[in-house]
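The complex appears here minus one protein chain, its other protein chains still in place.
Up next is chain A:
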Amino acid sequence: MFSSLWIAKTGLDAQQTEMDVISNNLANASTTGFKSSRANFQDLMYQNEGQPGGQTTEQTQTPSGMLLGTGVKVVGTEKLFTQGAITQTGNSLDVAVQGNGFLQVTMPDGTIAYTRDGSLQEDSTGQLVTSDGYPVTPAITLPTNVNSVTIGTDGTVSVTSNGSTKPTTIGTIQLANFVNPAGLESMGQNLYLETESSGTAQTGQPGVNGMGTLSQGSLESSNTNVVEEMVNMIQAQRTYEMNSKSISAVDDMLSFVIQHT
């Protein structure tokens, strides 16, 4: 009956979602390897109450139709995989991916998850794990009595043991890439899962076949652009206010009818 109320409500919903996305981006402005999201809006279906170009007589056509829009919706949130700034940490087990690609980790249920968070650590058995304890795939185990660890730009991990001067290669970190990284499912903990829309993971050595390179002793910061998010936040807030104004205008119209008839 009163479509305006519902149309304005879709506007409020969409701006609320936009605020949720912005808040999440800002909340993760200092999360290592975090990729910011963007909400994509789309106008909803139009109610066709008169086809444009319909024949009014055999010779004449209506110049325009009667199409009533029914509001707006958030059609999706899209991760923006632009490079975050690389910050030096000096920790030899921190790696940042420069360019395309994700580090692979094995989840407890055996599935592979993907991450850009390269703050790696050593667990009790010497295996390289993420800060949540998920082992890096392919598995790399550091021997005991390690003096220093070197991770090359191509992913080669070599160690020198105490009492030895000759480094030994113990494994290679591989990266995975996707046709459509925006289609990955974010599962939190800085991890992503492969989906139908991301395509299957293509693995390879860093620096080869378009994969990014690794940079030891540094981490990739969040790619949240704080200033941009602030501007988006102001815009979302104002659009929200305008839509709530629509609701109150229609409400006033209705209350006027009730009071004056």
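The criterion applied here is as follows: contacts are C-beta pairs under 8 Å (C-beta built on N, C-alpha and C of every residue); 3 or more make two chains touch, one makes a residue touch a chain; residues count from 1.
Quick note on the criterion: contacts and distances are computed from a predicted model.
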| item | value |
| --- | --- |
| From "MxaS protein", "Extracellular solute-binding protein", "Electron transfer flavoprotein subunit alpha" or "Flagellar basal-body rod protein FlgF", the hidden chain's UniProt protein name | "Flagellar basal-body rod protein FlgF" |
| Per the touch definition above, residue among A:104, A:177, A:190 or A:218 touching the missing chain | A:177 |
| Residues of chain A in contact with the chain not shown | 2-5, 7-8, 10-11, 14-15, 18, 40-48, 50, 52-53, 61, 63-72, 75-76, 78, 80, 82, 99-100, 177, 179-180, 182-183, 195-199, 202, 208-210, 235-236, 238-239, 242-243, 245-246, 249-250, 252-253, 256-257, 260-261 |
